[in-house]
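Here the structure comes first, spelled out in structure tokens, and everything after it is commentary.
Apart from one protein chain that is not included, each protein chain of the complex appears where it belongs.
First chain written, first letter: the chains are A and B, and each begins at residue 1.
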Amino acid sequence: MTVTPRPAPTARGLLYVVLSIGLVGFAGPFVWMVLSAFKPEGELRRVPTTWLPENVTLDNFRTIFTGLDFPTYFTNSVIVAAAVTLGNLALCSMLGYALAKIEFPGRRVLFLLVIGTLMIPSMVTFVPQFVLVAQFGLVNTYPGLVLPILALAGPLGVFLMRQYISELPDELIDSARIDGAGELQIFLRIIVPLAKPALATLTIVTFLGAWNNFLIPLVMAQTEDKYTLPVALALYSVGQNSTKFGLLMAGAVVVVLPVLLIFVVLQRYFVQGIAMTGFK
Amino acid sequence: MVADAIPVRRPVARRVLSLRARRGLVAWGFALPFVALFAAFMAGPVVASLAMSFTDLRGTDLRNPLGVNFVGLDNYVRLFGDEVFVQSLMNTAVFVLGSVPLTIVSALAVALALNRGITRLRTFFRVGYYLPVVTSIVAVAVVWRFLLQPDTGVVNSLLRTVGIAGPHWLDDPLFAMPSIIIMTAWRGMGFMMVVFLAGLQAIPRDVYEAAEIDGASRWAQFRFVTLPMLRPTMLFAVVITSIGQLQFIEEPFVMTRGGPLNKTLSVSMDVYSQFGFGNYGYASAMSYVLFVVIVALTVVWFRLLRPR
Partner (left out) sequence: MVSGRWRAVVGALTIFAAVGCGRDAGTSGGEGAKPVGEGAATGEITVWAMGTEGEKLGGLAQDFEAANPGAKVNITAIPWDAAHDKISTAIAGRQTPDVSLVGTTYMAEFAKSGALDPTPSVIDGKQFYTGAWDTTVVNGTSYGVPWYVETRLLYYRTDLADKAGVQPPGNWADLTDFAKGMKDKSGAKWGLNLQAGGKGTWQTFMPFAWQAGASITDDAKKFTLDSPEMVKALQYYKSFFDAQVTPSSLLRPGELEQGFVDGSFGAFFSGPWHIGLIKEQGGAALDGKWSVARMPKEANRTSFVGGGDLAVFKDAKNRDTAWKFVQYLSKPEVQVKWYGMVGDLPSVKNAWQDTKLSGDPLLKTFGEQLDDAKSPPAIATWEQVATVIDTHLEQVVKGVATPADAAKAMQSEATSIGTGL
């Protein structure tokens, strides 16, 4: 589709070498993390740290999958992350389209509201938000877990979608309007198919945030059957005076796998998607 | 004739008006979920936290928040006399000045390399350079401390081979912040790399071809084709990176706990501590000062990188 001039073959070879050396630095900690998940606790406390495990052990993973109620925590994480992601996709694309392509009163104010919310440090609204959720009677419920995270993820998603959709040609939409198509029809039939790349981008970003969120599930869940994976793993790994690093690393590996899977699957759209972002 | 003309015009006029009105209604319909969510879960907390910043609300007042004292701008005034806060503000400024350019430049460099430079293994490299974004901060900290260890670490060993005695990276008040800057840029680069990769894909080939026909060198092409056309993406990347990095907390927390002697303490860490102490009013005021800084920087970026 787009081809930018390529450097000469030798320069390209050198580039591969440089990139590979750089890759060692970038992937290093991740590799250490995965290797450490297979180490026993004593070895992990060694200073300086080891790389390849001296005594490979599956105990950490065994604890995660059998020692704690993994299915419940995993299911909760999936429910929360999926609900937030799907909700965000719908919400952000609709508002993004409206802000980008529909002239309506209050459009500017709304956009400023979105950007403004993006800039508020999230720590400051944390406690008042919990009190509010408690008053709604949503503590320890799935909506109580999902909606606050959704409120947090919304602004970035709206910004992303608005930037992308505003790049789509007006003619397409105008001619549809002249033909008498309603906005909802235009949105579903024209915008959504064209915005697939941005939607993929949004999926990855939202999923990563919702899946890894620790504080909101920690505070919103009152019984262990509503815990998500990050909360459960923190419960079992971090003690009052010492931490089980092996368990922590194994937990980190388990938690990162779905995220990487989604990244790898969607990344071809992902790239194309943010292409249009920021265009105004 | 006149009698014929008017009926034709009026229905059309009415249709156009109501179309616009209808469109406005639909637009607000599209906006409704976000607005409802915002109104329900953000509006109240934002107003409440802003109000909190004008009171002396503390942990001991949590059961009776409405009974606190209104102290006006007291918290804000106190902030600027608070040595620790002022230090954290300066640290954050230094950090952002270093980290944002470093993150953006390295992300752009890697994106360029993975875009025009190589053809094979693109997915492999993309995933690899993205990994720091998803690696557990604990693992990141262990490996980086391993690298920066004064005696046995890789960095100082390499420096020793060229005759330089490397410093105690994380313990030295002078070198702790640069270490954090590099580490945070390393960590944040992956996300921006993908942003730029996409942005680069969108530049049409004809523009490059035209430039090449005109005899432009590759560096000139970069300067006069790539960079200008990348402007909008650059704006998004810089704004999002700035907003994120102005609130940096994880890296200094895990590597140096804000030390040595508070030289790597960030504003967010100070906010977090103050919330931990139960000084809710003070911590809220601090957060809103940070908000003002974020807004200011965002406005600057929008002015500088406004699309032409």
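We adopt the following convention: a residue touches a chain if its C-beta (ideal position, glycine included) is under 8 Å from a C-beta of that chain, and two chains touch if they have at least 3 such contacts.
All values derive from a computational prediction rather than experimental measurement.
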item	value
Absent-chain contact - pick from A:I79, A:V131, A:V192 or A:V259	A:V131
Among A:L118, A:L215 or A:V259, the residue in touch with the chain that has been omitted	A:L215
Candidate in contact with the missing chain, chosen from B:R23, B:R58 or B:R231	B:R58
Sites on chain B contacted by the missing partner chain, in the whole complex	58-65, 145, 168, 171, 257, 259-262, 273, 275-279
Where the missing chain touches chain A, by residue	41-42, 44-47, 126-127, 130-131, 133-135, 139, 214-215, 218-219, 222-224, 231, 234-236, 238-243, 245
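Keep in mind that, in the parts below, only the chains that are shown with their structure count from here on.
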item	value
Geometric centre distance via CA averages, chain B-chain A, whole Å	15
In the complex with chain A, residue positions of chain B that touch it	20, 23-24, 26-28, 30-31, 33-35, 37-38, 40-42, 44-46, 48-49, 52, 110, 113-118, 123, 125-132, 134-136, 138-140, 142-144, 146, 149, 152, 186, 190, 194-195, 197-205, 208, 212, 218, 221, 226, 232-237, 240, 243, 247, 268, 271-272, 275, 280, 283-284, 287-288, 290-291, 294-295, 298, 307
Chain A residues within the chain B interface of the complex	1-7, 12, 15-16, 18-19, 22-23, 25-30, 32-33, 36, 48-49, 90-92, 94-95, 97-98, 102-107, 110, 113-121, 123-129, 132-133, 136, 147-148, 150-151, 154, 156, 158-159, 163, 182-184, 187, 197, 201, 208, 245, 248-249, 252, 256, 259-260, 263-264, 267, 270-280
